[in-house]
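What follows is an incomplete set of chains from the complex, kept in their original frame.
The chains carry the letters A, B, C and D, assigned in the order they are written, with residues numbered from 1 in each.
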Amino acid sequence: MLDNGLRGIAIFAYETGRLKRLARDGFENAIVANPESVSEHSHRVGILAYIIAILEGAPNPERAATLGVFHDVPECRLGDNNAVTRNYVKTADPQKVIRDQTERLPGSVAESIRALVDEHESCKGPDATLEARCSHDADKLDCLLQAREYESAGNRNMQVFIDTMLNSLLTPTGKELGQAALEVDPATWWLEFSARIGSPGLS
Amino acid sequence: MLDNGLRGIAIFAYETGRLKRLARDGFENAIVANPESVSEHSHRVGILAYIIAILEGAPNPERAATLGVFHDVPECRLGDNNAVTRNYVKTADPQKVIRDQTERLPGSVAESIRALVDEHESCKGPDATLEARCSHDADKLDCLLQAREYESAGNRNMQVFIDTMLNSLLTPTGKELGQAALEVDPATWWLEFSARIGSPGLS
Amino acid sequence: MLDNGLRGIAIFAYETGRLKRLARDGFENAIVANPESVSEHSHRVGILAYIIAILEGAPNPERAATLGVFHDVPECRLGDNNAVTRNYVKTADPQKVIRDQTERLPGSVAESIRALVDEHESCKGPDATLEARCSHDADKLDCLLQAREYESAGNRNMQVFIDTMLNSLLTPTGKELGQAALEVDPATWWLEFSARIGSPGLS
Amino acid sequence: MLDNGLRGIAIFAYETGRLKRLARDGFENAIVANPESVSEHSHRVGILAYIIAILEGAPNPERAATLGVFHDVPECRLGDNNAVTRNYVKTADPQKVIRDQTERLPGSVAESIRALVDEHESCKGPDATLEARCSHDADKLDCLLQAREYESAGNRNMQVFIDTMLNSLLTPTGKELGQAALEVDPATWWLEFSARIGSPGLS
């Protein structure tokens, strides 16, 4: 039984690898060549959710990070559907999909993962946890940061992503961080560091 | 001051975006074209750490996930150094690097992130937390899974990755999961599902 | 008015460019790195539909080709949904989507394009035209050929695509061509040619 | 014999798959990273040829589409030669190449495909069919649209492509559509749609 459970975990883990090969397709509309994967997006969502949760005084910042990491796992089966697509495609609820995805997992693991998706999905409701609201804002902020990064790489269609993401933020910290992300250039981290050191060049 | 802290967070968040563009270079030695990014790796490390921690009975599985998410953030400045490279390159300790990376963050955030990297890096020591050991095994297991996936895509140099990863696992669950990952084909999740439905095809 | 119609055509033409950036996502499940685009698929569907239609004695082989070229235009808005995804995603009918996509086109153009999608989509029904059946088979055969090509490039997960496509063919010519595609190696065209010439090498 | 013919069709179909892996190399001069394939180009040529033919009142718009689909098949053996290259490379006539490419096809198929390439290649001559002129203009217009799309993605070398394509158009509809393509932004289709819906964002 345990063996079977472990086999189920391995199958599930391979399924989540699908997100490494799934493009964020809203950026494809905007003519970004080879946009980031859903895994890449989800990784920074986890980072941002943790930070926002600390600043919001959330009881459990690690839970916020974990919500961010798991929130797009249902996309293994749903695909990544952008704003245009969503008008023509009715997707199953992520809460339903994650139940199917975890059906072979040991009960404790399945329950825990389902609870993560449920909690994240409730982020806009009246009973939303603060951690879910932080994970929500992290999702939007990674998109805003990424849009700014693609803009820095040359793309001219990013403003609409930036504006939409800014307007969708829920928490005070998220909103302030959105403003800060507009003021800071994506290259600041290495440009300032290199300037201090004396050379930004290649070997 | 808070504004300054938020600016620092934005700069840090852009820095972590570097991991989306940093290849896992051990796979490049092995002639994998365009291997996964460190972000993609870190994302599944977070997922696996959470699951292993539950099965190991760790007190805080969400912390294990968070350790997995942050453990490679120092690679923004260290690069991703494979086994060959590490014989010729002496890297600063990740604990030192994360201190520099977080120097502009508000104190509470900086302390929390530094503690994550410290805890993960202590995973092999006598005082390692169970969460750190789970994050360590998740790091190795994602590499094993990825190697199996590249093998499935055609690459013939993956066995040495698989063997090395198997041998480096620390926890009972990690070891069992490593075995399960060998028995399960990376395609099982969609092949079995498709078979049940009746068609694995494309539209 | 005409100007307006031409503006609508330009907008529509840019929309169809979306298919150049939309991956065939069934192949992503199967760990094909950077699989072909929907445009690339649709192009060979057009070629194959034309040939099958000639051999089937269809009255209008050019219509079969045109059906093949247009049949996936609704995917600009629906995305490319694989067999797993289709269990969780209810998509609008392509016939409905193409109506929205063509709403700004001059009437004659809109009507013609809608009729193409309608005809292709009816390919399995009792009133299917022979051209629609040829376009259907071309769609499946390109997938079979592509799976064989990816197999030749190393991928080990292609058999299920090949089998499924073989089983879905409708016309006698399609079925025979499916068999022929199994017997012929994807490299035959240049290997035989090079052998005749005397050198398959690079400059 | 038929078997042999079908085997020849399979070989030919694999050969046309070459166009999925052949870059449009004029864009490489202009420092477009990983430009579109000839297949991707040919697909939209088919779409545009059909539309232009309807508006031009051509007797057989489906033939125009089919001309567009097949016109670059000789490039499997000729490569894609840009304006610089063509000064140093004397290529066989496409009409000659397609004869060789189709030599193993059943006679009716071979004759039909050769006639398509012959007709397209005659597009500038006094006996050009209207369908051939539409296919010619579609070829130029897809290049113009693609150049505008690359410009939108950041590339700064596209003006010369746009100007050259505009000047090479033959039909009244082609010329008007060229102008419309300049006035319309490549992002219009999804920006306007998203605006109507209320959100252009990512999930």
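Simple rule for what comes next: a contact is a pair of C-beta atoms (placed from the backbone, for glycine too) under 8 Å apart; a residue touches a chain by one contact, two chains touch by 3 or more.
Just so we're clear, the structure is a prediction, and the values are computed from it rather than from any experiment.
Engineer: What is the copy count for the full homomeric complex in this file, when 4 chains appear in place?
Structural biologist: This structure file describes a complex of 6 copies of one sequence.
The criterion applied here is as follows: only the chains that are shown with their structure count from here on.
Engineer: If you average the CA atoms of chain C and of chain D, how far apart do the two points sit, in angstrom?
Structural biologist: 16
Engineer: Once you find the CA centre of chain B and the CA centre of chain C, what distance in Å lies between them?
Structural biologist: That gives a centre separation of 38 Å.
Engineer: For chain B, give me the residues that contact two or more of the other chains.
Structural biologist: 149, 186-187, 190
Engineer: Which label fits the chain touch graph of this model best, line, ring, star, complete or other?
Structural biologist: The chain contacts form none of line, ring, star or complete graph.
Engineer: What's the complete list of touching chain pairs for this entry?
Structural biologist: Touching chain pairs, listed by label, are A-B, A-C, A-D, B-C, C-D.
Engineer: Using the touch definition from the top, list the residues of chain C that touch chain A in their complex.
Structural biologist: Touching chain A: residues 18, 21-23, 25, 28-29, 31, 33-34, 76-79, 81, 84-85, 87-92, 96-97 of chain C.
Engineer: Enumerate the contact residues on chain C facing chain B in the complex.
Structural biologist: 24, 26-27, 29-34, 72, 75, 80-84, 86-87, 140, 143, 153-157, 160-161, 164-165, 168
Engineer: Could you pull out which chain A residues touch chain B in their complex?
Structural biologist: That would be residues 2-3, 6-7, 9-20, 36-37, 39-40, 42-44, 46-48, 50-51, 54-55, 60-63, 65-66, 69-70, 73, 76, 105-106, 108-109, 112-113, 141, 145-146, 148-149, 173, 176-177, 179-181, 183-184, 186-190, 192 of chain A.
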